[in-house]
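Notes follow once the structure below has been shown.
Just one protein chain is left out here, and the rest sit where they should.
Chain naming follows the written order as A and B, and within any one chain the residues start at number 1.
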Amino acid sequence: MINITLEINGEERELCVPAARTMLDALRNDLNLTGTKNACNQGVCGACTVLLDGTAVNACLVLAANIAGRKIVTIEGLGEGGRLSPMQQAFVDTGAIQCGFCMSGMIVSATAFLTENPKPSRHEIRAGLSGNLCRCSGYVRVIDAVILASERMGA
Amino acid sequence: MEFYQPETIEQALALLAADPAAMPLAGGATLVAMLNAELVEPSALISLAGIEELSAVEAMADGTLWLGAMISHADLATEERLSGGHSVLRQAAAQIAHPSVRNIGTLGGAVAHGDPSSDLPAALVAADAVIKMASPTGKRSIAAGEFFEDYLTTVLAEGEMVTAVGLPRLPENAVGHYEKFARVHGDYATLSVALILAMKGGECSYVSVALGSAGAKPVRVPEAEARLLGSALDGAAVQDAAQLLSEASDPVDDVRGSAEYRLMLLPRLLQRALNVAVACAP
Partner (left out) sequence: MSDIESAIGKSLPRLEAAEKAAGKAIYTGDMELPGMLHGALLTSPYPHARILSYDVSAALELPGVKAIVTAEDITGGYIGLVCKDESALARGKARYIGEPVAAVAALDEATARLAARLIEVEYEELPSATTVEQAMAEGAPVLHEDFADYVKVYQAPEHEGNLLARAEAIMGRGVDGFDEADIIVEGSYEVGAQYHAYMEPVSVLASWGSDDRVTVWSSTQSIFRTQANIYEGLGIPMGKIRCIAPRIGGGFGAKAEVSGQLITVMLARKAAAPVRLVLNRDEDMITMRARHPGTIRVRTGAKADGTLVAREMELWFDAGAYSDDSPAVMNLALFYARGSYSIPHVRALGHAVYTNKLRLGAFRGFGNPQASFASESQLDEIAEALGIDPIELRIKNAIKAGEPWLGGQKIASCALVESLEAVRDASDWKRPREALPGKKRGLGVVGLAHTSAFLSAGAIVRLQGDGTIILNVGAVDIGQGSDTVLSQMCAAALGLDIEQVSFATPDTDSAPYNYGTNASRVTYTVGQAVHRAAMQVRMQLLEHAAEMLECLPEDLELRSGGRIGVNTEPPRNAEISFADIAGRSLWAVGGPITGSGSYIPNDPPNPEHTQMTGFLGLDALSVITFGAQVVEVEVDEITGQVQVLEAWCAHDVGRAINPGMVESQIEGGFVQGLGYALCEEMLWEDGRLVNPSFMDYKFPGTMEAPDKIHTIVLEIPEPSHPFSVKGVGEPPLVGAAPAINNAISAATGIRLKQIPLTPERVLRALLAKG
């Protein structure tokens, strides 16, 4: 068992985990942050996307023990003061969310993407979100949401 | 399972030597997925994340570019020094999986894994890359074309690890192109063509071709390159080269395509790749 400290959604948290525990399992089971979802556990679907030092990664592919001292932001940490972030709000407003199971990862990926590319084309958004699978939406309103967020954030 | 976080290559090697059932952990894109699926059960993991020298990019005076094993695919995909013919590696890295996986996966991890249907091996073979390895008994380097031996099998000995990849200088006017065909975006290639070429007066003055997902390791045939050299890179020259490459290929039948289909694709994708590269060549 390995003791680590990391910053999660702005708070310092301590964990005691076995070597093989992924960040996904640690978030869901040790830290009770169940917003990040497990849909494939092999880095294909993106439902487990979180930000690691601002970079989008699949939490199912990151070992908790390997990221001591680093900063994680999950879907629960995107908003401030109990309000939804502009990206989260945009997803609500365009009707992109159906069953919602892919959306934590989708919204986190989109957030990281927009930070890198604040005024993207629809095609660029599609390429940027190509690692986030959704079975309900057909993606149109997801792209709409990122465009809307980009507009609202003043790009 | 134990977990170690060495700070130097020597420390990592010592840990590997002490426990043959331990595995080095690079980015984790492959290894952690395999751990999740219970496909591997190492006694210990030796994380390479803390070894700074493994992330270095160094341009040497002789024109060789050395890339540290822990450089991520995302960083390779945006590395400006991978220009000219070396852009084949940049393009290959840019087409691995999808952005969040590219943020995690590493050059060294992909090289050590040795999967001929992944994107980097073919690009490295086409670039005549040199794979630098370290073990407790010392260092050695080997050409990429000899490093990859078989499916998921490289020359890495027990306790040995990849430390860097070197890309020798290419002709000034060389261009690189990585043509990947997959079922869907981000999938492993059904077939891929890694290509470096230079043109002079409408004729090919330099060419290097390696195929991914065409056999147990990247497929490269010097006779095929010889056939292309001096040609306009179309017509009979390409057909002949494709034929030679086909004869050297032994693709699998799997969910990404039948062996027969991959061989059908080979000449077509090769011509397409050549067309794109020629159009970019000064």
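The rule is simple: contacts are C-beta pairs under 8 Å (C-beta built on N, C-alpha and C of every residue); 3 or more make two chains touch, one makes a residue touch a chain.
Please read these numbers as outputs of a predicted model, since none were measured by experiment.
Undergrad: If the hidden chain were put back, which of A:T22, A:T74 or A:S150 would touch it?
TA: Spelled out, the listed residue whose C-beta touches the missing chain is A:T74.
Undergrad: Touching the hidden chain in the complete assembly: which of A:T22, A:N66 or A:S104 does that?
TA: Residue touching the absent chain, from the options given: A:S104.
Undergrad: Which candidate, A:R13, A:R70 or A:R126, sits in contact with the chain we can't see?
TA: In the full complex, the listed residue that touches the missing chain is A:R126.
Undergrad: Suppose we count only contacts with the excluded chain; which residues of chain A make the list?
TA: Chain A touches the missing chain through residues 28, 33-42, 44-45, 47, 74-76, 79, 84, 88-89, 91-93, 95, 97-104, 107, 122-123, 125-127, 129-143.
Undergrad: Identify the residues of chain B touching the omitted chain, counting contacts across the whole complex.
TA: Its contact residues with the unshown chain are 37, 181, 183-187, 190, 255, 257-258, 261, 264-265, 268-269, 271-272.
Here is the rule we go by: only the chains that are shown with their structure count from here on.
Undergrad: In angstrom, rounded to a whole number, how far apart do the mean CA points of chain A and chain B lie?
TA: Measuring from centre to centre gives 29 Å for this pair.
Undergrad: Can you list the residues on chain A that touch chain B in the complex?
TA: 2, 18-20, 22, 41-44, 46, 49, 52, 55-58, 60-63, 65-66, 109, 113, 128, 130-132
Undergrad: Where on chain B does chain A make contact in their complex?
TA: Interface residues on chain B, with respect to chain A: 1-3, 5, 25, 27-29, 32-33, 35-37, 44-45, 47, 49, 74, 97-101, 103-104, 185-186.
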